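With one protein chain removed, the remaining protein chains of the complex are shown where they sit.
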Amino acid sequence: MWNFLSLLVVYVEIYAILALSLNLIAGYTGLLSLCHAAFYAIGAYVTAVGMTAGGWNFWFALLMSGIMASILGFFVGLPTLRLKGDYLAIATLGFGEVVKNVIINWDSLTRGPNGINGVPAPVVFGIQFGFDTRFGYVLLYAVFVVLTYAVVWRVVHSRFGRALEAIREDEVVVGAMGINAVKYKVVAFSLGAFFAGIAGSLWAIYNQSVAPQTFDFMLSVMILCMVVLGGLGNSLGALMGTVVLVLLSEAPRLTGLTSVVPAQFNQMFFGLLLIVVMIFRPQGVLGRKRISYENEVARILERRSM
Amino acid sequence: MGLFHLSLAEMAQHLWNGITVGSIYALIALGYTMVYGILKFINFAHGEILMMGTYAGYFFYLALNGDGVYPWSLWLFLISMVGAMLVSAFVGITVERLAYRPLRSAPRLAPLLSAIGVSIILSNLAAFLFGTKSKRLDYPFQNETILLGSLAITPHQILIVVAAVVLMVILKVFVDYTKLGKAMRATSQNINVAKLMGINTDFIIALTFGVGSALAAAAGMLVALEIKIYPTMGTLAGLKAFVAAVFGGIGNISGAMLGGILLGILETFGVAALGIPQGLRDTVAFTILILILLFKPSGLLGKKEREKV
Partner (left out) sequence: MKKFLLGLSMVLLVLGCGTKKPTEIPVGFIGPMTGDAANYGKLSLQAVQIALDEVNAEGGIGGLPVKLYVEDDEGKPEKANAAFEKLYGVNRIYGFVGPMFSSCALAIAPKAQAAKVVMISQSATHKDVTAKGDFIFRNVLSDQLQAEVFGRYVAEVLKIKTVAILYIKNDYSQGLAMDFKRVYEQSGGKVVAEETGVQGDKDFKTQLTKIKEANPEALYIPNYVAEMAQILEQAKQLGLKVKILSADGFSNPEIFALAKDLADGVIFSNSADEASVKNPLRENFIKVYREKYEEDPDAFALNAYDAFKVLVLALKNAYQEGNGTIDRNKVRDFLLNLQNYAGVSGKITFLPLGDAIKNVGIYVANAKTKSYKQIAMYKIENGKLVEVK
């Protein structure tokens, strides 16, 4: 039982990193990105290829995964982040499909539809990770979740973060104030992509193999749902959304009802949940956090008077 | 490299194939473009709505015609196609009423996610109700290939192109010359002014969804003869048709028609002539999408829109 639960916890941790990073892009900056699974895929494959063919060690692979994903995020973001709303959503959707297609077709590098297997489990602080060290994974990945949360928090509570929120609220005004909105958007996008890449790396070494089927459009949708469910622009909400959605997607298995509930009901319920939440509580369960400007002003005044 | 690899005969074949594929894209793209024109909203569930209608058409045909191929099968098929169109129209209108109308004034993300939710529900519902195995429709005629030299043309392909042209002409006439059509154009130009002019915009919107879904269902029936009917049949075609709509100029009906045909041709030629591996065929569509969005977001026939502050 504990082993199954620890698998679920690890999944929650990996998805939490994805949700937190997408929250930075979609929640705080207001960019409708439907290709987060693509950065996740890049991270996973960089680690898989690097550790199998390149003999990299885990930490190096992890770093490279994040960096490669963010580089791709940068180059994709530069042209497409000029687009607004729905157009951006579709462009990112298209990009996500392209990445998946390329992975399937670039046989020499990615082994195509077969995927790459035999990714070695890492050695952390002298402990060889593997099937028997499930709890080790839980702890190690928790560190990464905390790290991601902290970085996002720091970014959001900075001048840069405030600019992002301003861009989300009204990009035209921001432009009129002389801020190059696209620049900020690209940075946020690349940063989000970086953490998605990290998550991909963590997936690769946990699963010890990677295959293209994992990284489809529905995954991007699911991550977006985790963010929206908890409340766009609310990191705690993203975490909550992650827990809820992972539990939901494994619900039949958890309750032992896999043979009883017709297979499609789980997904139908998910679809229904989406519609209902959008109609009745679009701001998500925890709502959107607004940085209180009154407090900021009070703080500045206090500092002045000291 | 390039076109010189191909003989003239091969090029002609690819061109013809591209036109037939493109006709399907065009019919589906029309639904997207009309809905976007009025609501500035991408109906993600368009593909699934057409899939439902196609299943209905399948059952109609089976009930009317049974298993064999008779001289009157083609007419029964066309009648079933109309039935499919009506069912899809109904599904489209219902979806609009239940899942989109409440979100008309919500931020962009809400109707988008709602549409995704609808698409998930519909495809799983179909899998649950009708099973995951593909359903096959016999051609309602002898589909013997006609050879013009070495160019292979099937009656099915002729049916697709003819039906698509007929439907598109009917649509054009409806939109350009009837009162309702005028109301649709007015609403898509400026919904608020249309309301002020006394147009019942809710009705027009429902009508738009109905017509768009019906056209897509026609495409579904036409193409089902070849690709069979299964719960996820609408997804990829829907996505590509969307690219076609953007390509031609989203919100522009002629644009959707042009975009669809062009996309079909480019896709087929791109793979054949440029040696793009077949696996990346879909990538052609998405690459076109990204390029268009970057260089001419208003599409081939669209007009530039200035964002007002």
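Observations on the structure shown:
Chains here go by letter, A and B, matching the order in which they are written, and residues are numbered from 1 within each.
The rule is short, and it goes like this: a residue touches a chain if its C-beta (ideal position, glycine included) is under 8 Å from a C-beta of that chain, and two chains touch if they have at least 3 such contacts.
This one's a predicted model, so the numbers in the text were calculated from it and none came from an experiment.
Among the residues A:M51, A:I104, A:A199 or A:M240, only A:I104 touches the chain that is left out of the figure. Residues of chain B in contact with the chain left out of this view: 7, 10, 13-14, 17, 21, 127, 132-134, 136, 143, 145, 147, 152, 154, 156, 226-228, 232, 236, 268, 271-272, 277-279, 281-282. Mapped onto chain A, the interface with the missing chain covers residues 1-5, 7-8, 11, 101, 104-105, 112-115, 117-118, 130-132, 203, 207-211, 213-214, 250, 252-254, 256, 258-259, 263-264, 266-267.
One rule holds in what follows: only the chains that are shown with their structure count from here on.
Between chain A and chain B the centroid-to-centroid distance comes to 33 Å (mean Cα coordinates, whole Å). By the touch criterion stated above, chain B contacts chain A in their complex at residues 40-42, 99, 102-103, 106-114, 116-121, 124-125, 127-128, 239, 242-243, 246, 277, 279-280, 282-283, 285-287, 289-290, 293-294, 297, 307, 309.
By the touch criterion given at the top, residues 26, 32, 79-80, 82-87, 89-91, 93-95, 97-98, 101-102, 104-105, 172-173, 221, 224-225, 228, 232, 262, 264-265, 267-268, 270-275, 278-279, 282 of chain A touch chain B in their complex.
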